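Questions regarding the structure given below will be posed in turn.
Only a single protein chain was left out; the remaining protein chains are all shown in position.
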Amino acid sequence: MYISQAMHGIAYGMILFLIASGLNIIFGMMGILNMAHAAFFMLAGYFCYTVVGITGNFWLGLLIAPVLTACLGVLMERILIRRSHAAGHFGELILTMGVASVIVALIKKIWGTESLPLRVPDILQGMVSIAGMNYPIYRLFVIGLALGVLALMMLLLYRTRLGKIVRAAVSDRDMVNALGININLVFMFVFGVGTWMAGLAGVVIAPLLTVFPGLADQVGMDAFIVVVTGGLGSLAGAFIVAIIFGLLNSFGVQFVSQFAPVLMVAFMALVLAFRPNGLFGAKDR
Amino acid sequence: MKNNLSVKIILWIAGLILLTGLPHVIGIYYTNMVVAFAIFSVFALSLNMLLGFTGLLSFGHAMFFGMGGYGTALALTHIPGLAVIPAVGIGAATAVLLALILSPLVVRVSGTAFAMLHLAFGQLLFVVALKLYKITGGEDGIGNFPMPGLFTESLSTSPVHFYYLAMIILGLCVWLMWFVTKTPFGQIQVGIRDNARRIDYLGYQVPQTKAVVYVLSAFFAGIAGSLYGLSHNLVSAEGSLGLWMSFYPIIATMIGGVGSFFGPILGVAVFQGIDELILRYTESTELVMGVILILVVMFLPAGLMGFISSLMLRLKSRSCKNQS
Partner (left out) sequence: MKRSSVGFLSVFLAFVVGSVVLFNSPAVFAAKPEKNVKAIKPVASFDVKKMADMSDFDPSNPITPSGDTIKIAVVAAFSGPSAYNGQIYYAMVQWVAHDINKRGGILVDGKKKLIEVIKADHQSKVDQCKKVTERMALQEKVHFFWGTDGSHFMKIINDTARKYKIIAINATCMSDDLQNATNFSPYAFHATFSTEMVARGMAYYYGQIRKKEKKFYILNQDYAFGRQFAEDFKKGLQEYHPQAQLVGEDFHKLFLTDYAPYLTKIQASGAEVIFTGDWLPDAGNLLKQARQMGIMLPFANVYVDEPNYLNETGVEGTKGLTNISAYYDSTPFFKTKEHIQMYTTWKQQQAKWKELPYSSIAFQHFTANAAAWVMTTYWAMSVLERAGSTDPDKIIKVWENDSFEYINGKVVKMRSCDHKAIMDLGVTEYVPPEQQKVSMNIEPFYWFKNASYTGPVYKVPAEKVLPWMDQNLDRCKGKNGWGE
């Protein structure tokens, strides 16, 4: 039982990581706290629902929905965020809150308020036996996907020229611009990747829950806490903290079920009290 | 100069008469709305003390608001025969106590870390308030606590009496906050926002100053929260400690204009007006709110107050040109 609790903890942590990583990349690279992230995440769930409804294929949903979400993200960066630099980071924060609101409202107009069901694809249904216990295949798939995304991001950031440019742009934007690199394009790309990851997380979580307009509130806050505790802008921090939170959650339920929800927030408060920038956060931002 | 002063005095008296007579003209419902407007104005102003004047953005200002509410509600529930004003005082004191506990931790940091630290403590307090349902009433909150009257009638049955009480207390708060910004102390605050190191070199103690501002801000937020609880005769976790209550004053300040003293009040007025109208004509609260936020950031980055002052400046320059 403890093994399966640990597995559940890790799976939940991976879901949190998937949502958190996109948020993290956008903040780390652009300094923008994207409050609309959870809304994009939810929107992807709806896209996936519609794609599956039309084609009957979950895999197409997994492919198309995040791309659609990323397109919207890029549009948002191009039309809104790039033109609101005058308002500063504080203004951008409020702007993204506005966008979040609009997305939720549009979702209600288009898809309604009820819960839309989405099934786990047939291949991933059922259980698999590992180390003497049965474990749902879909959750294993989630864990694998999250690890894949982590690896992809690491490669992209640290092994490609693009990654080098992005990292350089973070530390000195004007310098990179002066070198003749289109900095706006780089940021647009970063924003796109961030929202794509939100979309991926949205599609992955949809079959575990249902797609409904409260999904963003339900999961968004937890993901936000992960990013903050891990350190804004630190991918590794988000990964480790997501796992810690997942485990805290499942073993919390197991042993001190009454106080399980308190554990996560208490952990966050404790970490920030001693390390205000998060566990792996860079000093001074 | 003298003429100006007498005009001011006349305006003040006219304003006071208007405020006194208001509840008899507009009826109970709108009287309650005015009270809510005043409460949120003080709340937003208290946040602006931190944000606009000291440059500290807090994602957990509802903590103090909620502490004020819970302090007052618990005091009135458990201390028999307690009068209203001491109860408000207890609420504010609870908020100040929390600020004093937190201040050694939070004055060290600024920027994003400050915001996030408050998010953490705010959320912690929220979850704990839900968990300690035997004391706080959980989701139900503390409701129907006794509300002794100012004169004879209980405040819960006399919205007009409550209006006077709230207006006097809140008016005092606004005046006090205004006063603080005008003192040398207020100037140091602005200095910290603009260049903390310089203020340090000038020989002022930055952390201590921050701590004082922080506690003052908590005090006013606590009073606002306490009166909010009284006005609804209900204090709840979601309504007083929830995340939305932390963002409300931030958004109102943004709409009204950061850094200007009266900006937040304007923002709250806009907010309340929209809320009232939206509820009547459409269900898409989110859509209207969202669009407004986007428009404000895109086109009025300095808020309504900034817009107004730039307008004034333009008018002035035009009249100057005309004169010459």
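All chains are identified by letter, namely A and B, in their written order; residue positions are counted from 1 within each chain.
By our rule, a residue touches a chain if its C-beta (ideal position, glycine included) is under 8 Å from a C-beta of that chain, and two chains touch if they have at least 3 such contacts.
This one's a predicted model, so the numbers in the text were calculated from it and none came from an experiment.
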item	value
Touching residue (missing chain; options A:91, A:213 or A:231)	A:213
Options B:138, B:259 or B:306, residue touching the unrepresented chain	B:138
From B:189, B:209, B:236 or B:260, residue that would touch the chain that is not displayed	B:236
Contact partner of the left-out chain, one of A:27, A:111 or A:191	A:111
Missing-chain contacts mapped onto chain B	27-29, 32, 130, 133, 138-141, 143-144, 232, 234, 236, 238-240, 242, 244, 279, 283, 285-286
Absent chain, residues of chain A that touch it	1, 4-5, 8-9, 11-12, 15, 108, 111-117, 119-120, 125-127, 134, 136, 138-139, 205, 208-210, 212-214, 217-219, 222, 249-254, 257-258, 260-261
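Everything that follows uses one rule, which is that only the chains that are shown with their structure count from here on.
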item	value
Whole-Å gap between the CA centroids of chain A and chain B	33
Complex contacts: residues of chain A adjacent to chain B	33, 80, 83-84, 86-88, 90-92, 94-95, 97-106, 108-109, 221, 224-225, 228-229, 232, 258-259, 261-262, 265-266, 268-269, 272-273, 276-278, 281, 284-285
List of chain B residues in touch with chain A within their complex	57, 105, 108-109, 111-114, 116-117, 119-121, 123-124, 127-128, 131, 243, 247, 250-251, 254, 258, 284, 286-287, 289-294, 296-298, 301
